[in-house]
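Note that this complex is displayed minus one protein chain, with the remaining chains in position.
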Amino acid sequence: MRMEARRVRDSLIVRLNGELDLESAGPFRTLVQEELDGSGRIRHLILDLRGVRFVDSSGVGAILGRYREIRTRRDGQMVILGPRPPVRRVLELAGLLRLVAVADTQQQALALVKEGNPAP
Amino acid sequence: MRMEARRVRDSLIVRLNGELDLESAGPFRTLVQEELDGSGRIRHLILDLRGVRFVDSSGVGAILGRYREIRTRRDGQMVILGPRPPVRRVLELAGLLRLVAVADTQQQALALVKEGNPAP
Amino acid sequence: MKLPEGIRNQVVMEFPSRPENVAFARTAVAVFAAQLEFTVDELDELKVAVSEAVSNAVVHGYAGEDGCIRLEAAITGDGCLVVAVQDRGRGIEDVESARQAQWTTKPEEHMGLGFTFMEEYSDRVEVESAPGRGTTVTLYKTPARARIPS
Partner (left out) sequence: MKLPEGIRNQVVMEFPSRPENVAFARTAVAVFAAQLEFTVDELDELKVAVSEAVSNAVVHGYAGEDGCIRLEAAITGDGCLVVAVQDRGRGIEDVESARQAQWTTKPEEHMGLGFTFMEEYSDRVEVESAPGRGTTVTLYKTPARARIPS
């Protein structure tokens, strides 16, 4: 899996490409943690899944872990950007979409974290 | 592999999609043979490979067999349409491109068989 | 090669219990399964189910140690895909509880959704396990197209 992180104001945007599973969950966790540790100013996490072809329960677990970190330690919001239908179905089945809002564009995602209450 | 055959004047146009290997070589051979047997008027064969992702020596063998049929029994021409680079390289390595012309468009392929001398 | 009674085609694979082989396993099964008339969506579902079974063998069965995973994928005479994922690892104490949603023995890292996903994404799931001896999870899936009477 390829991963990229960048910051827009107090949001961390992480873009994933490929398959999020047992193998890539670890590197994903590490990347987000390093970015968060590197800057106390980050509050929100936008997860760009537009390039993700596959997620299973290990992938969902890794996403949920980041959600908890952002919520409990940063009092921030998490938004998921552009999951493809099969990926979305996995997230839904895991109950993640009851906690996290989904955006179609990055602009929309940034607007959602600004409103401070993205959960549907 | 998906296959479609249609006729334009005295040319048979066969369009292949997928992978041409040991498994699909037989059905390909049968399809072309049935079309040829069904009409004495067909002289030329245009093989549309634009949708073919994979060819190996079994696939090349099946193409070469059709070439011989067209040349020796019909005194016709064969033209290959739009092979992707990896497929083209296999055909080249097998020496097939010394016998058969390659066209980029169907129009060009039809013009080549009309000229009656498509081999480069 | 003598195939078992009622089996039309079969592949057997063995590989070490490493995270990097989970993607190999689910993709190889999907490629084999493409011999049946599965839709792209159904192959995606199958990949999730296989991924869960193989990940469990890596994470729970061998708990991160290097063990051997054996995977059999077969096509039955009536067009059903059967995938058996076998480890010779620690086994499951209480299979019935383990299969329940959100039941996990590793709550810090895992969510207990593996079996839920397997159930959701295949037609049937069988679990055979004995503590200290290992676990075999068998998934059954038939293409929906094949089930519509024509």
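We just call them A, B and C in the order they show up, numbering each chain from 1.
Just so it is clear, contacts are C-beta pairs under 8 Å (C-beta built on N, C-alpha and C of every residue); 3 or more make two chains touch, one makes a residue touch a chain.
No experiment lies behind these values; they were computed from the predicted model shown.
For the omitted chain, the shown partners it touches in the full complex are B, C.
When you scan C:Cys68, C:Val127 or C:Ala146 for touch with the missing chain, the hit is C:Cys68.
Within the full complex, the residue among B:Val32, B:Ala94 or B:Ala109 touching the omitted chain is B:Ala94.
Shown as candidates are C:Pro16, C:Gly64, C:Pro107 or C:Pro131; the residue that touches the absent chain is C:Pro16. Among the residues C:Thr27, C:Thr76, C:Thr105 or C:Thr138, only C:Thr27 touches the chain that is left out of the figure.
Although one chain is not displayed, its contacts with chain C can still be listed: residues 1, 3, 9-18, 20-21, 23-24, 27-28, 31-32, 35, 66-68.
Counting the whole complex, the residues of chain B in touch with the unshown chain are 19, 21-23, 26, 54, 56-58, 60-61, 64-65, 86, 90, 93-94.
We take it that only the chains that are shown with their structure count from here on.
Remark: the per-chain Cα centre closest to the mean position of all protein Cα atoms belongs to C. Here the spacing of chain B and chain C, counted between their Cα centres, is 42 Å.
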